[in-house]
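Removed: one protein chain of the complex. Kept in place: all other protein chains.
Every chain is named by a letter (A and B) in the order it is written, and numbering of its residues begins at 1.
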Amino acid sequence: MSTILQHPRHLCALGGQQSVVAIPRAIPILHAGPGCGFKLHTGLGSYNGFQGGCYSGGASLVGSNVGEKEIVFGGEQRLRDVIDGALKVMDGDLYVVLSGCATDLVGDDTENVVAQYRRQGAPIVYAATGGFRGSNLQGHETIVNSIVNQFLTPQEKIPGLVNVWSTVPYYDPFWAGNLTAIQNLLAGLGLRANLLFGPDSDGIDSWCRVPAAELNLVVSSWTGLSTAQLLNERFGTPWLHWPTLPIGAIETSRFLRAVAEAAQVDGQVTQIFLERQEKRYHYYFERAADFFLEFRWDLPSHYVTVTDAFYGSGISRLLSGELGLLPLRHFVSDQPPIEQYQAIQQQFAVLSPELNAPVTFTADGDQIASELRKHPKSSPLILGSAWERDIAAELDGCHLSVTSPMMDRLAANGSYFGYDGALRLIEDIYGMILTAVQ
Amino acid sequence: MSVEQQIRQPFTANPVRANRGTGVQIRERRLGSITGFVGTAGELVQIARAGELAERERSFTQAGTCSSFCATLQLSLIQDAVVINHAPAGCAGDFPMFNLYNRYGQGKRKLTRQNARLLTTNLNEQDTIFGATHKLAEAIHKAYRTFQPKAIFVTASCTSGIIGEDLESVIEEAEQELGIPIASVNCEGFRSQVWATGWDAAYNSILRKIVRPPHQKLPETINIITFIGEDYFSELLQPIGLKPNLVVPFTGVEQLERLSEAGATAHMCSTLGTFLAAGLEREYGVPEIKSPPPYGLASTDRWLREVATLTGKSAHVEPFIAAERAAIAAQLEIFRKRFAGRKAFVAAGPSHGHSSMEVLQNLGFDLVGSCIFHHDARLDHGDPAGDSLQAATQHTPGLSYGVCNKQAFELVNLLRRLQPDLVIVRHPSLALSVAKLGIPAVFVDDEHIALGYRGLIRYACKLTNWLANPALERTLARTTKLPYTDWWLNQPPFSMLGEPR
Partner (left out) sequence: MSATVGQPRQFCTLGGQQSVVAIERAIPIVHGGPGCSGKIFGGMSFFNGFQGSGYAGGNAVPGTNSCEKDIVFGGEQRLREVIDGTLKVMDGDLFVVLTGCTADLVGDDTATVVSEYRERGVPIVHASTGGFKGYNHLGHELVVKAIIEQLLVPAKAINPTLVNVWSVIPYQDTFWAGNLNAIRELLEGIGFEVNILFGHDSGGVAAWKRIPEAALNLVLSPWVGLSIAEKLQERFNTPYLHYPVLPIGAVETTRFLRTVAEFAQLPFQPVEDFIVKKEGHFYHFLDRAADFFMEMRWDLPGRFINISDSIYALGISRFLVNELSLHPAQQVVTDEPPEEHREDIRRHFAELKETVSAEVIFSNDSDTISRQLRKKGYDLPPLIIGSSWDRDLAREMGGFHLSIAMPVMDRLVLDRGYVGYEGGLRLIEDIYGSVLGTY
């Protein structure tokens, strides 16, 4: 369903380019118009937590910059020139060719051009990511599945190895910190995380290892499910799907127990690890309790989430499940497949039916603002993107940016995942409120 | 026709138009612009003058920037208009950037901080097959309902262009219904490799649909076509009895309607404003200041003199020039000594890049080269007096000069060899590539900072800070790797550039 979007929260399928940038030493090659790469870098990277170009993104992005000539006469030769150049000029381990709107619309056979290079032994794959095909989340999935289909071969299983498929790199400004958090938590259970993105990934080696994993862990609302299914078909690997962001002790322990069971981790090991983590968490939680209790009068009692499904449900479970806040409205802005709607609504239903808040699926800023204006005296705490600052001010509420586009914060390796992530989120929310009122 | 009758005329009915069609011609055709050249500044000036400027294409390229970005940058900052991008959602990737520019600029100008008014029609696969004009119509009505704007701009995209969306008929019907000007902006990305075409497309829409014949003339008001910099133009113009009207960002539609009333139009960057200024002169008799913009001593003198002549302020200008030059002389000398022998390089667009070159030379830097993002063989007014490259390099025609539409791989290769002490960068995301070589890269934020006489000192202070402690650049050089093969780094920097067409 593609409606008009005021103040959009996601971009197009070619935005998957950022997922390639996120793989260490992978080189994206755009077969698209001259502006696409830069716009997507700006929207998913720069002005979304000020995530920079790193190795092969930003100004280093390779692109065919197709012009009128390629539109009229076709761009395959241009693409060949650019791939030839990229293989010589760009020092990479994996090259991923991505088609844009223009070249997909005029029917360039990018797939075949790329296949020819692959047959000659180049580590190169192709993904059909013409922008109109869908959102950048879908583009991410397309790219991941293309690498799986075009690049991976069966491997002998490695005990304890778990592939981690989580949030979409760059789109989620905290993606890198989240992956580190997952890696550390799995290590606590004696498992070895195989990370495919980010600075703790081994790049192409991690990808080649994918078929060797004993388990695929899909920690996201819906992206990654098709990948897990594909890997099951091709390599027989089972998967565990955990659709809500585990934040805080209740959810993180629940998550880790499920992982431990799926990965057949010894019960004792799990118990010891969880107890230690929970104890530490509760030390800080207790420390914050004075504050919560004594400021309750003035702090917002109701909150609104305007995020993707994964973050929204996770945040709700922390705020309602551990901090006693009440949900006012939920907006899910990452355009999940319609068949997931019911499951997602369930994930938000943390409290009793009278206390739960309605979940609206929309990425349109206008609709979101109109809906929120129906609660004029609510002064809510709004957790969303930076676009929500105006409506928060209008409703005399508070606002923290936690999701794309995040134009008002710098994200390094911060994360809201897990036990520590909850402490970080609590600090950030109440720090923001305290600063605003002084 | 009375003034009232003029006001009530339908918005499309402006019979005096530079372009009969609705769209603007791309720069490659209109101005003979190119994106590939290597040689010296003097050679390029000669070849362009002789009408022999030919494009050189690259086989390998890195992603550029498109007209859509440039067009939207200008239009999204008009405070009471709305921009609708008729495109899939990815083309809206630059919306957050524009929003930040918007809120920041509002804060600086003491306007209420609020989000920029930006929509996308979010085209999907079905739309590309069946067309999406109905979506555009819906979006226009939605924009009107939500914001009650004074104008709406509909920016085209690669997709809308390729599938042949008929923007004009949707727009015509909506205009009749809503009674506000709605303009299409022909900034489809693939149309031009010279992203500056986007500014022309945006200004073309403003000329076609917004600017009105003047009700009065304001001879002491000078339109300044610019980006979002601080108003340092007042420093230059007020002392001689003139007032700057900075456009287009942070204006309102009414202010733009009255562009025709000004005494003259001047540029912060003649590459930016060429189409608009020429249009205002042709259609409304507003004379264009053709001298290169006032950066650097010689160019500031020349510019001020032309402004004064055109506006009848010649009596004031010479004493002003003398006083300003005297006021900065001592400090300028200190800076010249400080920077003597330091090597500088400029990576920026034309005109403003040339201005930077002149400023750096005034400050005593040794300019070792430039990579400029495109070259216009001429400007819309066609007068060679506007040749900013010639003005900046009249004493240094042998200056090494390259033209590239970014292409970090060339820049990195070249800078590794040149090892300048400073690189001035004027496009987002390039500074990192420079810094990873350990070379101080200054991304010039406020494009007005070096303006005029006092601007030289302001700029010099900023450079002093930047050059004093390049710990970040040194750290990046030590701890990061550039993504280029050793093979490439050993090739001549422009070896991917083809022969002139």
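Quick note on the criterion: a residue touches a chain if its C-beta (ideal position, glycine included) is under 8 Å from a C-beta of that chain, and two chains touch if they have at least 3 such contacts.
Since the structure is predicted, the reported quantities are computational estimates derived from the model, not experimental observations.
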Using the touch definition up top, pick the residue from A:Ala176, A:Leu381 or A:Leu395 that touches the left-out chain. A:Ala176
Among B:Ala441, B:Leu463 or B:Leu497, residue touching the chain not depicted: B:Ala441
Contact with the hidden chain, among A:Gln51, A:Ser135 or A:Ser385, goes to A:Gln51
Considering the whole complex, not just the chains shown, which residues of subunit A touch the missing one? 45-46, 50-54, 58, 176, 180, 199-200, 279-280, 283-284, 286-291, 407-414, 420, 423-424, 426-427, 430-432, 434-435, 438
Tell me, which residues in subunit B touch the chain that this view leaves out? 100-101, 103-104, 107, 113, 425, 428-429, 431-432, 435-436, 441, 443, 445-446, 461-462, 465, 468-473, 475-476, 479-480
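Just so it is clear, only the chains that are shown with their structure count from here on.
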Show me the residue ranges of subunit B that touch subunit A in the complex, using the header's touch definition. 58-69, 87-97, 99-100, 114-115, 118-128, 135, 138-139, 142-143, 146, 157-159, 162-163, 188-193, 195, 405-406, 408-409, 427-430, 432-433, 480-488, 496
Report the residues of subunit A in contact with subunit B in the complex, numbered from low to high. 2-8, 10-15, 25, 27, 30, 32-44, 46-48, 52-53, 55-56, 58-68, 70-71, 81-82, 84-86, 88-92, 100-102, 105-106, 131-136, 365-366, 386-387, 389-390, 405, 407-408
